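For this depiction, one protein chain was excluded, whereas all remaining protein chains were kept in their positions.
In order of appearance the chains are A, B and C, and numbering begins at 1 in each one.
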Amino acid sequence: MLSEFFQFTFSGVTLGAIYALVALGFTLIYNASHVINFAQGEFLMIGGMGTVVLLEAGAPLPLAMLGALLLAGVAGVVLYKLAIAPAKKANVVTLIIITIGASIFLRGLAQFFWGKQYHALPRFSATESISVGGATLLTQSLWVLGIAVVLVVALALFFNRSRLGKAILATSMNKDAARLAGIKTQTILTLAFGISALLGAVAGVIVAPITFTAYDVGIMLGLKGFVAAAIGGLGSSTGAIVGGLLLGLSEAYTAGYISSDYKDAVPFVIILAILFFLPNGLFGSRAVERV
Amino acid sequence: MKTPFLRSPYAGLLLLALVLALMPFLVRNDFHYDLLTKICLTATVAVGLNLLVGYAGQVSLGHAAFYAGGAYASAILTSQYQITPLPAMLIAAAGVGVIAWLVGRPILHLKGHYLSMATLGLGVIAAIVLNNEDQLTGGPDGIGLPPLSLLGHELSVFGEYPFAGLTLTGVELWYLLAAAVLLLAVLLALNIIDSPLGRALRALHGSEIAAQVAGVDTARFKLRVFVISAVYASVAGSLYGHYSGFITPGIASFEHSIELITIVVLGGMASTFGVIIGAVILVLIPQFLTDFQELEMVVFGAILMAVMIFLPRGLLPTLLSRFQRGAR
Amino acid sequence: MSALLSVNALSKEFGGVHAIEDLSFEVARGDVHAIIGPNGAGKTTLFNLVTGLYQPSAGGVRLNGQDITGRQPHKLCEMGMARTFQNLQICMNMSAVENVMLGRHRHLGSGALSAMLRLPGQRRADRACRQQCRELMEFVGCGAYLEHAASAMPYGALKRLEIARALAAEPDILLLDEPAAGLNATETGALRDVIQRIAEKGITVVLVEHDMKLVMSVSDRLLVISYGRKLAEGTPSEIREHPEVIAAYLGGGANNKQEVPA
Partner (left out) sequence: MKRIVKHFSSAALLCLCAFTGAAQAADTIRIGSFLSVTGPAAFLGDPELKTLELYIEQLNDNGGLLGKKVELVHYDDAGDASKARTFVTRLLRQDKVDLIIGGSTTGATMAAVPVIEQAKIPFISLAGAETISTPVKKWVFKMPQSDRQAARRVLTDMKERGFSKIGLISGTGGFGASGRNVTLEEANKMGIDVVADETYNPKDTDVTAQLTRIRNTDGVQAVLNFDFGQGPAIVTKNYKQLGIELPFYQSHGVASDSFLKLAGDSAEGLRLPATALLVANTIADSDPQHDVVTHYKKAYEERYQGSVSTFGGYAYDGLQLAVRAVKKAGSTDPAKVRDALESIQGYVGVTGTYNLSAQDHMGLSYDSFRILEVKDGHWALAQ
């Protein structure tokens, strides 16, 4: 029975790590601009599909990945410049609709140019899986986890140590004050979208060997990422990671121990319960409303 | 100087009635009636959702659940419990209202994106339940509904009905019914907006704190408008179910919820007539885009972004204010 | 019971910082009672505690002898308490008169059915309400903006609009949070008239204000707070002579731009 538990945990943690990376992307953009970017999932798609397409065009795997990441980064910057920045005065719901429009647009382009087929990417290691405590652990899961940890640490260092990172944080806390302090907030916001897109694309590349990739994978992963970000508390990086893992694990345990029919519903019930007691998520700021 | 009536929203209602009454002279075939009927029913949902989102400022990304709730309740009550459509529709609306009240209580104290997320979750759960409980709902392949019947008279889309020397087809009658429902929905919405209840709701959006200190029990009023908009969706859903004769869990999907909120935002939040235009556009756009074939999504996404970027307050309110500025 | 509002040992902490600490005072019925103090003294926090927007960490508030500690704002409104805000809380999505009509919420039926069906009783009541609100707007001096969109009104008029909204509730006690902030001399003069006429109607007024000329001319009593604590209390003339008040206002740091009460 322990091996069963391990199996569900491995599966949950892998899923959770993916959700966490998407959620981090949400958090980054939310922090910088207070926009919920429903096109976040499309960056994963661009990462995965871009790699597939470049690979088919004859590029070696590392180069294909790099190219796809670059493409996603550019897509993120363009998204900000063309769709978010011009809509400065728009309210929250309008911005949501704009990002949904962007997501449909990107998905449409991918479908048109890259086709509707599902594709598999080769896994990164030669060995497929190893046995741990009677359960199977995919080597690719280890890659996902490892890269997720590296990215999280890198992001933490970036925000706490580098000037640029601090500038992004300052902008997120108070745009006007940051501008007065000489920070070019436009550049910072562009950067935040670019980094967030990169993050999404990395997630898209590393999961593609496990989950396959196609023009429409962004819908579901984007949605789950948003959910993870919200459980954790929008704007909290720790929250995004914890939220992602919580979501992944609750899905795996529900499928394993309760009912696979309601695998997708039970996590939502848990989330609603969490929000009931903690209306700002697990790690969301509980600032008192200024009157 | 215009007379006060012409400036009141009720003048808009009269003109809407006029437009709806003129439509039969413009349409060329039954397919047009089909689209018009769909537009009227979709607009009805949008008018209700607008009370919640546009006027009271509470975002719902799961409203398709209530629409589907009405449609499925009607389907199940008529096909499995042999209840005639009209009472079934009323029971469905009451049931959906009660469910909205129950789920609304815990989630409506959430704000902003957390509320979006919670309503999204409810929508997803509803879609999963409809999909999984196939004994009751027919599962993912869907479920059929009998034609609507009113006071013992069956209203089939495919029937023919002699009436005062004229013979009306079922399609035409359905359009008239849907148009009447829309007019009623708009009338009720306009009444609500221009009432103490409506002011309290708009205050939730304008300044929740102002509403509180002015004596508005904000939690209670949020719940009220949530229930009202859910009932709007339920009734429209039931009617759509009877109209189409067959429904699938697709109508409860996240995509459908997004479509509904898009109608409201695109047409213009807090503009009852704006959201009707939003419904017109979103129902018709796929018909126009068929020529783009594979590029349909690209074009749709681009249109959506462009409208929201250049007309951030929605079509009608933005155009209206530009027009007024131009007139001055 | 002569005190309409009594605050007893009230405290409020925000993450270890005492915004209000062990504060007690009473407001007598029919008085104009001013609360003054340097920026950041906790005046607005005090208002928020009294009107139920914040929950106190300790202590209590009584209105008319009844314990109202931590009661929700809308319940307090029903008990006859109304207020305005330093940073305006106006519904910009409504017209001026509708904002005032919102203030009459507790006097109007707000049933969903009567609203949907536009029942004659409700329409009559609403028409009467609109008339009353028009009069109130004229009373506070923004009658010219009756049907204007709130978002199109100048700041000064919005400040008055908020007072009209508060008055529309027919309160026993009215809390005004810096009503003169941002007003010019003429407007402030008009505001003084309005406050005096409100007081003449028998409405108890609690006033947070920096404009000392205004405070001194309209108040019956003053409460001076600093760093969340009571510094002094008394009539305007007593306060004017109070040594600690003078010290606090002179030595209170760079961001104190208030006039010395003299």
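We take it that a contact is a pair of C-beta atoms (placed from the backbone, for glycine too) under 8 Å apart; a residue touches a chain by one contact, two chains touch by 3 or more.
These figures come from a predicted structure and were not determined experimentally.
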Displayed partners of the chain not shown (whole complex): A, B
Option touching the unshown chain, where A:92, A:164 or A:210 are the choices: A:210
Given A:120, A:149 or A:273, the one touching the chain that is not displayed: A:120
For chain A, the residues touching the chain missing from this view: 4, 7-8, 10-12, 14-15, 18, 111, 116-120, 128-129, 136, 138, 207, 210-212, 214, 216, 219-221, 252-253, 255-256, 260-261, 263-264
Positions on chain B contacted by the hidden chain, ascending: 6-7, 11-12, 15-16, 18-19, 22-23, 26-32, 34-35, 38, 128, 131-132, 134, 139-142, 144, 157-158, 240, 244-248, 250-251, 273, 277, 280, 284, 286-288, 290, 293-294, 296-297, 316, 319-320, 323
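Simple rule for what comes next: only the chains that are shown with their structure count from here on.
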Geometric centre: closest chain by C-alpha means: B
Greatest separation from chain C - chain, by CA centre: A
Distance between the centres, which are taken as Cα means, of chain B and chain A, whole angstrom: 33
Separation of chain B from chain C, taking each centre as the mean of its C-alpha atoms, in whole Å: 41
Separation of chain A from chain C, taking each centre as the mean of its C-alpha atoms, in whole Å: 47
Multi-partner residues of chain B (at least 2 other chains): 209
Multi-partner residues of chain C (each touching 2 or more other chains): 53, 85, 89
Residue ranges of chain C touching chain B (in the complex, touch as defined): 51-53, 72-74, 76-78, 82-83, 85, 89-94, 98-99, 101-106, 108-112, 114-118, 122, 126, 129, 150, 165-166, 168-169
Residues of chain B defined as touching chain A within the complex: 53, 59, 106-107, 109-114, 116-118, 120-122, 124-125, 128-129, 132, 209, 254, 258, 261-262, 265-266, 269, 294-305, 308-309, 312-313
Chain C partner contacts - residues on chain B that touch it in the complex: 188, 191-192, 195-200, 202-203, 205-207, 209-218, 221, 224, 228, 270
